[in-house]
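Let me begin by handing over the structure; questions about it come next.
Note that this complex is displayed minus one protein chain, with the remaining chains in position.
Right, subunit A next:
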Amino acid sequence: MTSRPQLIFLACLFLALLAVPFLGSRYLTELAVQVMIFSLLALSLNILVGHIGLVSFGHAAFFAIGGYATAFFLTRWQLPLAAAMPMAVLLAAAFALVIGVLCVRLKAIYFAMLTLAFSMLVWGIIIKWKPVTGGDDGFVGITLPGMLASPQSFYWFVLAVVGASTALMWLLSKSTMGQIFVAIRENETRASFLGVNVRQMQLIGFVLAALFAAIAGSLMAMYLRGMYPQSAFWTQSGHIVISVLLGGVHSFVGPILGASLLYLLEVTIHQYTQYWPLVMGLILLLVVLVLPEGLIELFRKLYARLGRK
């Protein structure tokens, strides 16, 4: 999809999110916070899946590292947020650098499996390293800075961070680096014969994706006032992959649509039945069979029809 309709969509979305706290519903505000965080997480994975063409099944690891590290720095070390959050994000990026070096040597399914293995390793460490992570019970009781204590002020903080991150990822997708990422996805051999070090670019993309996932994790830890081991589990990684596929990988806004719809459906359906995974499976089946390009395809058709009138 071309840039303009997507930019218009993002601008409208941002304006709508600006209005949410003024509607006066605490439930709606909290829902919007979670939708924003999951959207950021899905967007971060799409740097890998949509741009570079690498499907990671271990993306949740960086979400979890960002969250746990933020929790630890804020609560145990009593660091100010302005130090704790960047440190947590950099820590996750450092992990991504090490894990990435090993993973980008592999292609396709082998890459996916190795990322999955590393994320389960992270999960295992979280479960076992009780003194730092709280183990099974999770890391509970995060001290939040006073200025973020009210739901209102926290909402503005999340909107600002997610908004800025989204803007950065948008610029990335339109940049010379973004073009080379897409070239690698389209034709790896040709890209290397342009003089591009494919492994190196894949590693850069892997670290950038982890960095934004860690920002999402950091926000989630603060929102929940705690961080839990499930955040690193493979089902969480699968959830992100599904969000991205549901929305559509070949557009910027697709993952936002996918993550939002998936989360809102989950919340709604949970009110009626405990068989949410069954419903999720059916949704996935439907998308793969009917809309292989994702939900964005519906919007594209709609836009094309409007354009013709």
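Note that a contact is a pair of C-beta atoms (placed from the backbone, for glycine too) under 8 Å apart; a residue touches a chain by one contact, two chains touch by 3 or more; residues count from 1.
The working rule: contacts and distances are computed from a predicted model.
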Matching the hidden chain's UniProt record against "Phenylacetate-CoA oxygenase subunit PaaJ", "3-oxoacyl-[acyl-carrier-protein] synthase 1", "YdbS-like PH domain-containing protein" or "Amino acid/amide ABC transporter ATP-binding protein 1, HAAT family" returns "Amino acid/amide ABC transporter ATP-binding protein 1, HAAT family"
Of A:Q179, A:Q230 or A:T268, the residue touching the omitted chain is A:Q179
Given the contact definition stated above, which residue among A:V196, A:L265 or A:L291 touches the chain not shown here?
-> A:V196
Mind listing the subunit A residues that contact the chain we can't see here?
-> 3, 168, 171-172, 174-180, 182-183, 186-187, 189-198, 201, 204, 208
